[in-house]
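Partial complex: the chains shown occupy the same locations as in the complete assembly.
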Amino acid sequence: MLKKYLKNVRDFHPLIHNITNYVTVNDVANILLACGASPIMADEPEEAEEITSICNGLNINIGTLNSRTIPAMLAAGKKAEELGHVLLLDPVGAGASRLRTDTALNLINNIQFDVIRGNISEIKALAKCGGHTKGVDADAKDEIQKDNLEQAISFIQTFAKETGSIIAVTGAIDIVADKDTAYVIQNGRAEMGKITGTGCQLSGLITAFLAANQQHSLEAAATAVTVMGIAGEIGWSYMQTGDGNSTYRNRIIDAVYHMDGDTLEKMAKIRKIATKEEA
Amino acid sequence: MLKKYLKNVRDFHPLIHNITNYVTVNDVANILLACGASPIMADEPEEAEEITSICNGLNINIGTLNSRTIPAMLAAGKKAEELGHVLLLDPVGAGASRLRTDTALNLINNIQFDVIRGNISEIKALAKCGGHTKGVDADAKDEIQKDNLEQAISFIQTFAKETGSIIAVTGAIDIVADKDTAYVIQNGRAEMGKITGTGCQLSGLITAFLAANQQHSLEAAATAVTVMGIAGEIGWSYMQTGDGNSTYRNRIIDAVYHMDGDTLEKMAKIRKIATKEEA
């Protein structure tokens, strides 16, 4: 299954419009190319709708948002929704400033996103659950661990129900859920948190996976999260003496570039959680 | 000959002003340093003319253009022209939105560029020849192959005549031509298309080569295109198991850094095409 979703991205070559921060934008472009998609970046309101029209998916990331790019996010988002394109929101730093929290909420209220992906503190800030956003990182107090996993899934599914979106929360344990079904993914390595932008890259990846697998959005999102985690593990296996976080960044993208369907199936630590409807 | 043009860049250390997109800007800066030039980036209208005045060449790249940077492009371009500086336009995504096409055409109409460099779809969009820009990549339908090479050269030389610029079209086969003479370059590797920004980097490189070889603009542009292609081949030769597009990006810039004049002459697959005047 995972294998098929990856193959579809490589066969379909989705074109992804990214309105994203200037910190990690180059890595987002390269990971999209690595998985078989094509990136285009455009954040000027005058062209945002037109650019999104020629694409298959729109990845909105609010890191380094500004007064010019916020209207571009709204305009492109509405246009993408109108055209039935895949839509993802990455609420970078929601909870860290009122502008970020309000912008994310305003986008959610006006646009139907297929996926909202963030760390647990950002998602808590949006769900008004009192998260402790520490800049753009999750606060240790909020982190999902084995002992609060059930509670975390329940919280995430409630937010999925409220928003009508798939919610992808990444951290030590990743959860990808809609209101009915949840996937728990335990791939990846802690060292990924010492690289800027692995979250932003994952948001690009998820958008591409959904654009190429539109009938299976939840599974496609869960697959993209798994691909990223396994790329983190494979990339790490190539680390040599002296290599640190900057080289690791390259190795993870390289691992997505070489990701093989069978390896993906074999290394995946993903499980589906019994849910209300299915229990 | 190629050797001399490279040496001149390293001896002259041209300072290049780049008004460029935020996606690939870091790689543009590093490839300029790698070839022996120095980069400066400045896109605020208030300082664009002054910054360009202290430089030897201006590289205008319209990727992620916006309402603030467009006037900076125009102002800097006019000032650079007035001062007799080298001027290059990279019309990233022309054809993908009206804003990009119009901005590129407006720049071409108001400023005399020494070089316009793009993929074939972008150049077709500007020549109003019905290109099929797919985001920022060339459409497969437009690509220059052996069987349409003659036709492509003719089209490019017509556009060179109309604009008075050297036109550099890069893809599987690269063409660098003015109205009278064309160079066909067949260095490089297909995998370069899986890295974001090799085109943007090449535009920086061409600007530096022209700035250091002002009496031989066409040859300098063709040399820069050849250097980039050979760097792609040399960089590939250093790829190790597990290396993918992100590492390849570094290895290409590294190869420019170490580019040796003799190697350049030896590996170059460049030929001059008989033209009207010379035939």
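Every chain is named by a letter (A and B) in the order it is written, and numbering of its residues begins at 1.
We adopt the following convention: a contact is a pair of C-beta atoms (placed from the backbone, for glycine too) under 8 Å apart; a residue touches a chain by one contact, two chains touch by 3 or more.
Model, not experiment: these values are computed from the prediction.
Complete-complex copy count for the single protein sequence, taken from this structure file and not limited to the 2 chains in place, is 3.
Rule of thumb we're sticking to: only the chains that are shown with their structure count from here on.
Chain centres here are Cα means. That of chain A falls 34 Å from that of chain B. By the touch criterion stated above, chain B contacts chain A in their complex at residues 21-24, 26-27, 63-68, 93, 96-100, 134-137, 194-197, 241-247, 249-250. Chain contact summary for the complex, chain A toward chain B: residues 15, 22, 25-27, 29-30, 33-34, 38-44, 46-47, 50-51, 54-55, 68, 234-235, 237-238, 249-258.
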